[in-house]
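The complex appears here without one of its protein chains, the remainder shown in place.
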Amino acid sequence: MTTTIRNISLKEIISFCDQDIIHVFGDYADVDVKYLREPSKVDSHTLDWVNHRGNDKQQMAENSPAMVILTDSSVNYSEKLRLQKKILIQVENPKLVVAKIGNYFFKERKQPKIHPTALIHPQASIGKEVFIGANAVIGDCKIGNNVIIQESVIIHDQVEVGNEVIIKPGAVLGFEGFGYERLEDGSLIKFPQLGKLIIHDQVEIGSNTCIDKGALSDTIIGKGTKINNLCHIAHNVVTGRNVIITAQVNISGSTIIEDNVWIAPNASLRGHQRIGKGAVIGMGAVVTKDVPAGETWIGNPAKKHMKS
Amino acid sequence: MTTTIRNISLKEIISFCDQDIIHVFGDYADVDVKYLREPSKVDSHTLDWVNHRGNDKQQMAENSPAMVILTDSSVNYSEKLRLQKKILIQVENPKLVVAKIGNYFFKERKQPKIHPTALIHPQASIGKEVFIGANAVIGDCKIGNNVIIQESVIIHDQVEVGNEVIIKPGAVLGFEGFGYERLEDGSLIKFPQLGKLIIHDQVEIGSNTCIDKGALSDTIIGKGTKINNLCHIAHNVVTGRNVIITAQVNISGSTIIEDNVWIAPNASLRGHQRIGKGAVIGMGAVVTKDVPAGETWIGNPAKKHMKS
Partner (left out) sequence: MTTTIRNISLKEIISFCDQDIIHVFGDYADVDVKYLREPSKVDSHTLDWVNHRGNDKQQMAENSPAMVILTDSSVNYSEKLRLQKKILIQVENPKLVVAKIGNYFFKERKQPKIHPTALIHPQASIGKEVFIGANAVIGDCKIGNNVIIQESVIIHDQVEVGNEVIIKPGAVLGFEGFGYERLEDGSLIKFPQLGKLIIHDQVEIGSNTCIDKGALSDTIIGKGTKINNLCHIAHNVVTGRNVIITAQVNISGSTIIEDNVWIAPNASLRGHQRIGKGAVIGMGAVVTKDVPAGETWIGNPAKKHMKS
């Protein structure tokens, strides 16, 4: 296992996030940083930051062992900071700027490449700058540009994947949903599953998550929606934009999730419901009804949560 | 991605489901249909249907844009239908007949084939007309006839799979269960897992579902039982016939599920319990006791649901 740490020039970082910067205090011309780190491990080479939602921000900045600190504009370049020759970078949302810097400077980027063990249907349409990992199996589908499909992902025929989508290892996409009619003798006959699965741009799909194709209509995952590991999303589910579906969530058939909804881990949503825009579903909530926009529902069965 | 739509002669369809038909009204000699579709997208080429459990069935049939409509016998071949030259096919359970037609005429059937990347133990016994997908790994087991084993399925040694079984991608079958004795120093020693996993005919197993082999006895999945994605079925579990186990259900060790039980998504069943014939377990229910036959249990902890 190799571990490489490189020096990154602060000048380069400041130039990268120039638009987010309110002001820079201190002389950063020859300063380098080496890492982003958790609070307990911050040292002088760390690019440190103070969350704008926190308290005691001035004190946190002044006590940081780091030479370079990102804060919001409520933190002053005090005598103490100046005497220590610290560099203070003021931005509106330090966490967001740290995220941008981290993703750009500290994260290894996947180079577009199709692994030789990946199996791709000859009629599949694959966009530009696509990464497809080892043992992935791609059916007769349409994959956009700048897509990352990781190891052992299985995508069935008739799946449409937009641009800048990330699909993590072991995800299973676009196979038949689960719907049965019981005959009089108790045996079960499957209702035909003939729809497609459509995944819009900038979606992320977690490891070992399963998303079924539609029955007679299509399953649709809206632009910018992020889905974590081990979720089950059934036939005909439709999500809006920028929905957050955390780990182990179950969304049963034909349920509609509107924009910006946030679903906590292990929640279960009954089929044929509508979760209104910006609603929040609590951890382990068992949702059996429509949830109006903006409301928070928790519990089993889930009910509206009155904030106290 | 290729999408092909073909014309299917209504004469052929009517002949296929002849035994289910009560009566056909209208002249269908030269009529073709093209698809099954969700209600909002029905057009004149769709084979439409009216659910026998619904209301306003006469009106729904008369307002359908389709030329061919399946209904139960309570819908009449009215003046309005006749004038539009519609074809009305009366059957007892339209949803069931649509399912049969959909599966036969509109669904692509998997041709039996063993993918060259599938790895099969040399002593394994594989039946006739079996499909084994890419990257599947099959141990020293016995697989019946007309079985579909999809991509990346992993089946351990000592698993018996009946006929007409469908196993979806990423399922992991027949590995060791989870049972430990804690020693005085806190460390854990595994109880031996020596049993088999036996899967009877016409079972379906969902994507990324895990079913462990037995400890000292066997894990058994009964005939016609259908299991959805991401379920965990522990050692020594025994299910009866035609059980429905929906997504993300947990069944702990040695629990017995009798015939025709229906378990909603994300329910958890404690070990060493018995779920009686035809019982219904609600979504997210946490079942810590035996459930008598025919009862519905919901909640955390689950209790008998009194229908109001």
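First chain written, first letter: the chains are A and B, and each begins at residue 1.
We take it that a contact is a pair of C-beta atoms (placed from the backbone, for glycine too) under 8 Å apart; a residue touches a chain by one contact, two chains touch by 3 or more.
As the structure is a computational prediction, the values presented were derived from the model and not from experiment.
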| item | value |
| --- | --- |
| Candidates A:Arg37, A:Lys80 or A:Arg274 - the one touching the absent chain | A:Arg37 |
| Option from A:Lys168, A:Lys190, A:Lys213 or A:Arg270 whose C-beta touches the chain left out | A:Lys168 |
| Contact residue for the chain not shown (choose from A:Ser64, A:Gln248 or A:Thr288) | A:Gln248 |
| Identified contact with the non-displayed chain, of A:Ile21, A:Leu96 or A:Ile189 | A:Leu96 |
| Which residue of B:Thr46, B:Gln90, B:Gln158 or B:Gln202 touches the chain not shown here | B:Gln158 |
| Residue, one of B:Leu47, B:Ile101, B:Cys141 or B:Ile298, that touches the chain absent here | B:Cys141 |
| Residues in subunit B touching the chain absent from view | 119, 123-125, 135, 137, 140-142, 152, 154, 157-158, 160, 170, 172, 175-176, 178, 180-183, 186-195, 208, 210, 212, 214-217, 230, 232, 234, 236, 248, 250, 252, 266, 268, 270, 284, 286, 288, 300-301 |
| Residue ranges of subunit A at the interface with the undisplayed chain | 1-3, 35-38, 40-41, 93, 95-96, 98-100, 102-103, 106-107, 117, 133-135, 150-152, 168-170, 202, 204, 206-208, 224, 226, 228-230, 241-242, 244, 246-248, 259-260, 265-266, 282-284, 298-300 |
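Methods note: only the chains that are shown with their structure count from here on.
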| item | value |
| --- | --- |
| Centroid distance [mean C-alpha coordinates] between subunit B and subunit A, Å | 31 |
